[in-house]
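Excluded from the complex is one protein chain; the other protein chains are retained at their positions.
Chain IDs A, B and C follow the sequence of writing; residue 1 opens each chain.
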Amino acid sequence: MNLAKLRPSARLLPVLASLGVLILLYAGGCLMFENFGSLRVLINLFGDNAFLGVAAVGATFVILSGGIDLSVGAVVAFTGVLIASLIGHGQPPLLAIGLALGFGAGFGALMGALIHLYALPPFLVTLGGMFLARGLAFVVHPESLSIDHPFYGEFISQTLSVPVSRRLAIPFTAFALIAVVLAGTALARWSRFGRNVLALGSSESSARLMGVPIGSTKILVYTLGGFLSALGGVVATFYMQSGNPASFVGLELDAIAAAVIGGTLLRGGVGYIPGTLVGVLILGLIQTLVIFQGTLNSWWTRIAVGGLLFVFIVLQQLTSRRRDG
Amino acid sequence: MSAPVLVCRGLTKRFPGVVALDGVDFCARGGEVHALMGENGAGKSTLIKALTGVHPRDAGEAEVDGRPVHPRSPREAEAAGISTVYQEVNLIPDLSVAENICLGRQRTRLGFIRWGDARTRARAALARLGLELDVDRTLSECSIAIQQLVAIARATDIDARVLILDEPTSSLDAGEVAQLFTVVRRLRDRGLAIVFVSHFLDQVYALADRITVLRNGRLVGEFPVAELPRLQLVAHMMGRSVDEVEALRHRERPAAAPGEPLLSTRGLALRHAVLPLDLELRRGEVLGLGGLLGSGRTEVARLLFGLDRADAGETRLEGRPVTFHSPADAMRAGLALTPEDRKTQAILPNLTVRENLIVALQARRGLWKQIPRAEQDRLVADFTRALGIKTSGPEQLIRNLSGGNQQKVILARWLATEPRLLILDEPTRGIDVGAQADIERLLARLRDEGLAIVFICADTAELSRNSQRIAVLRDHAKVAELTGPDVNEQAVMRAIARETAA
Amino acid sequence: MIVDLLLWPALAALLWVNRRRPLLWPLVALALLLLFNRLFTPGFFALEIRDGRLYGTLVDVLNQGSKVMLLALGMTLVIATGGVDLSVGATMAIAGAVMARLAGVSIPVALGGGLGVALLAGAWNGLLVSAFRIQPIIATLILMVAGRGVAQLVTDGQIINFEQPALVYLGNGSLLGLPFTLALVLGMFVLTALLVRRTALGLFIEAIGDNETAARFTGLPARPVKFLVYVFAGLCAGLAGLVAASNIKSADANHIGLYLELDAILAVVVGGTALTGGRFQLAGSLVGALLIQTLGTTLYARNVGADVATVPKAIVILAVCLLQSPVLRAKLAGLRRPAPAALRKEGAA
Partner (left out) sequence: AADKPVVGFSQIGAESAWRTANTDSIKGEAAKRGITLKFADAQQKQENQIKALRSFIAQNVDVIAFSPVVETGWEPVLREIKKAGIPVILTDRAVKVSDPSLFVTFVGSDFVEEGRRAGKWLVEKTKGQAVIAELVGTPGSAPAIDRKKGFEEAIAGQAGMKIIKSQSGDFTRAKGKEVMETFLKSPEGKSINVLYAHNDDMALGAIQAIEEAGLKPGTDIVIVSIDGVKGAFEAMVAGKLNCTVECNPLIGAQLFDLVADVVAGKTLPKRIAVEEGLYDQSQAAAALPSRQY
């Protein structure tokens, strides 16, 4: 029986393991490289990965529901271009952002509806969505487009960031990331919708028999995914003040990897939103380590990123392995 | 005469190749327990599912309290006052016990779920069933019996007009059943209409007021319990005459001539699961494993079959020490195990009956020696006949078979490997009387052919009826071994109780 | 035209033979796409003999499609076990790079080296999935990221050219007037089909993909089988990599097989194998791969820019999805003849 007491936390083990490895990696970086321990690096870690983090929270919800969303990168790119082009055509930024968010949510809802109503595999539908959004982005504007508007220039980067010192400020995007993670955590843990998502991902047939509204939950979860992808796109425009239809290729894989590293099972039903943040930070930290190393050429960069990913995943696996049924 | 609460007329449901329900009328009255009886595949579960919106009906209508209901999902059925426990555990394995009980009905404050309230409610619902357990445990870590009880707790947690229980007792032991019945009676007395499905005749006669019998998707009739003798009921279910059934029931006493030892364990143990255990399994003998639920019988079976690896003790096969690192090892040595949780541990849902049946034999023969198709077909034909498996053909997907027939296919899967030692974990769960008799006879025959058999069964009567020797487990340890004349229900009960008192 | 005389009856026969099989819908989609091209894309069906080989867009479809077809064969088995292999594109690059590097040594060494590293790559994935029990998508992501780096390491960031006739033949040669790659694909298909259908491997894979716990309870060697399918996927990716390098007579480590893993997965899923594992359709995957290549070639031929070409691609994917959707088909069937339920209700009233 004492075993029974221990078990619930076993579910949290992968997340804790990830967190442990994250701290270890960070400490390692501080020891190895000068300036690695500086506040700026820490702030960059949040600010630079904000768009990924926001999109990854959405991807985590979709994975928790037993689905997958491959359209993340394309939707992020599309919303960027859409906002840039709308602002370029003289629309007010807030309207452009609102439209982009609305588009993302609608796009997700559409994919969710196809998946639910016609019982289509999410992989295919969202792959279709990815191609569609990518193509549409090029239709909106075939090249990268910068955003010249005081709202972007002044408001976002000056007014909304919190200065730490004369040269260093915490960017608005970092706050956006933390806010989304907190909201996502609350949604997953304390809302009926969140619990329905988990139930759906764990066992769709049982969830149906238990009266979970399968259809609306599914459609909503893809809507949420689309919305957060779009929000990721918005955050990216804050970050780059431009939109580029060719950008963020493969971001969906980073998002999925972040979720999985953070302890979310791809089969659905098990996972934690804060874990996804840990996953995002780990991916970001791996990149930072490689940049600080500063001599790796293209191929060694790839090999190093892959190798660190491997070391990390094996460590996580070893520390959290359980007896399986 | 109480008023009808749930009335169905002309319910019809077709699946490709089968008419699962053919114009069935059914009526459950308030303050009564109404048993729904029939062989495996008779259409009981389909009736329930067509009624509660899981399957769209092809025809027919239903009323609750005179209002027509046409639920398109279990959720709508629940809203219309029908609460259901479906056959097989249908809960969310990755969520906690408390959540499984409260899912979809959580109370919220400012939109936030009140987890404390959910836990309290879950504990209360479980307490009504006489169960006290950690409601924060993940469901998949609980034994199947506990899961079944959780499902029932969930169904009784809401205010409903009709409570439907599809084989709720199939994995419960006597004590749990008694507890459940107390609850059901209490609900009945509150005026609920209760629909109860079970293959245990004793339970039906103990609880039900009225019985509706189905056969091959058709209504045979509705009878007050008092006017329907058991024999007659079985005859209705099987579509035979009472005399024929009488002949079926006749059974010889076990021949008591066990052969030489086949497999023995000394101090076999696994931390948290099995305390040091000595067992001896002999050819031509059925060893029953008795005990309350959670007493560790399934754990013993897993250990014997190489699913878990013991951390102490030894196993000897015909005197030579062996270690099974995997089921494949155990199979090579001639062992077979039908697991207790059919849905997650046994069936390959999207494969055909044929593939499900031959897969263990194929695993034993290895990758390269594919069983020729002709042999496969012959095996399927033989076992379908021998065990009376109801399918629309060998290429039907096993997931579309009724629960009892799935169980028979799993049994056939292992018999096809011609094992020397057969471990049966609750093999008769969810199997109708006729088939149960078939299986019991088969057990006797296999035993007489020299097989060693380990028989795990929650029903002590069935256990003592079929075993030559019974090892009684309690709290993961063997507390008694009954032999000869001691192999009877009372002795098993006493063995469990004695230790409880101690 | 002679092509029409041969192709359409053959397609019709194929459709008829498969009318009750899962292969039907991908075939229908392929037939529709071909029909569209027959009607609206001039020159798409033009075939002639040049230098003793068949020459025309349809031949290109087969030749260019061979890479995805090879990948799809391996990917089918991986997906059937409930996994996925994201690293096949990178594996292609490694195999091509090693072959180009060793081209000067000797032909067998070059071919053997290329396939050898591909097998190693597959074994690595297999090890991570079966022994370390890492979720396949993540396990293979590692090699997807690092593999292309390894390939660049082998080529030192350069594009390595080779001219050895045997190596060039692999991707450009013709056999009986048809591209040699077609023979290669067919050979691999037959080999794979024999491997899974003449041994119990197919059953084991489907059982493991369908319900791994039950498969383990039944004594199936789940881990060895999983290991094996990743090794096999590596082999297929290796072959595809050699073909890709041979096609352009050089190893371009940065681009060989780039994003091809998506096409391969798409081919498998379009071909009727569910990503959740279990039942698989080997032939379906080939049809899926052909469908994707035909679509790509169609877009080129119709001068649709690569940037917006993804839009029609998305539309075709969704259309094929819908064609395969049992729900939609049931609805369409319901339109054709009145629903039985409705009849019943009238009768009852």
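The rule we apply is simple: a contact is a pair of C-beta atoms (placed from the backbone, for glycine too) under 8 Å apart; a residue touches a chain by one contact, two chains touch by 3 or more.
Remember, predicted model here, so these are calculated numbers, not experimental data.
Undergrad: If you put the missing chain back into the full complex, which of the shown chains would it touch?
TA: Taken over the complete structure, the missing chain's partners among displayed chains are A, C.
Undergrad: Which is it among C:L184, C:I256 or C:C321 that touches the chain not included here?
TA: C:I256
Undergrad: If I consider the whole complex, including the chain that's not displayed, which of A:F131, A:W190, A:F227 or A:F248 touches that chain?
TA: If we include the chain that is not displayed, A:F248 is the one touching it.
Undergrad: Pick from A:V41, A:L200, A:V234 or A:L265: which residue touches the chain that isn't shown?
TA: Among A:V41, A:L200, A:V234 or A:L265, only A:V41 touches the chain that is not shown.
Undergrad: Quickly run down the residues of subunit A that touch the omitted chain.
TA: Residues touching the hidden chain, for subunit A, are 33-35, 38, 40-41, 44, 47-48, 51, 138, 142-146, 148, 153, 157, 167, 236, 238-242, 244-249, 284, 287-288, 290-292, 294-299, 301-302.
Undergrad: In the complete complex, which positions of subunit C touch the hidden chain?
TA: 42-43, 46, 50-51, 55-57, 60, 64, 152, 156-159, 161, 172, 244, 247-250, 252, 254-256, 297, 300-301, 303, 305-307
Please note the rule applied: only the chains that are shown with their structure count from here on.
Undergrad: Compute the distance, rounded to whole Å, between the mean C-alpha positions of subunit A and subunit B.
TA: Their C-alpha centroids are separated by 44 Å.
Undergrad: At what distance in angstrom does the C-alpha mean of subunit C lie from that of subunit A?
TA: The answer is 30 Å.
Undergrad: Give me the residues of subunit C that touch two or more other chains.
TA: 213
Undergrad: Tell me, which residues of subunit B touch at least two other chains?
TA: none
Undergrad: If you look only at subunit B, which of its residues touch subunit A in the complex?
TA: The touching residues are 54, 73-75, 78, 84, 86, 90-96, 99-100, 103-104, 106, 108, 111-113, 115, 134, 136-138, 140-141, 154, 272, 308.
Undergrad: Could you pull out which subunit C residues touch subunit A in their complex?
TA: Per the touch definition, subunit C meets subunit A at residues 86, 128, 132-135, 137-139, 141-153, 157, 213, 253, 262, 265-266, 269-270, 274-275, 305, 307-315, 317-318, 321-322, 324-328.
Undergrad: So in the complex, the part of subunit B that touches subunit C is made up of which residues?
TA: These residues of subunit B touch subunit C: 10, 12, 56-59, 307, 326-328, 330-331, 337, 339, 344-351, 355, 359-360, 362-371, 413.
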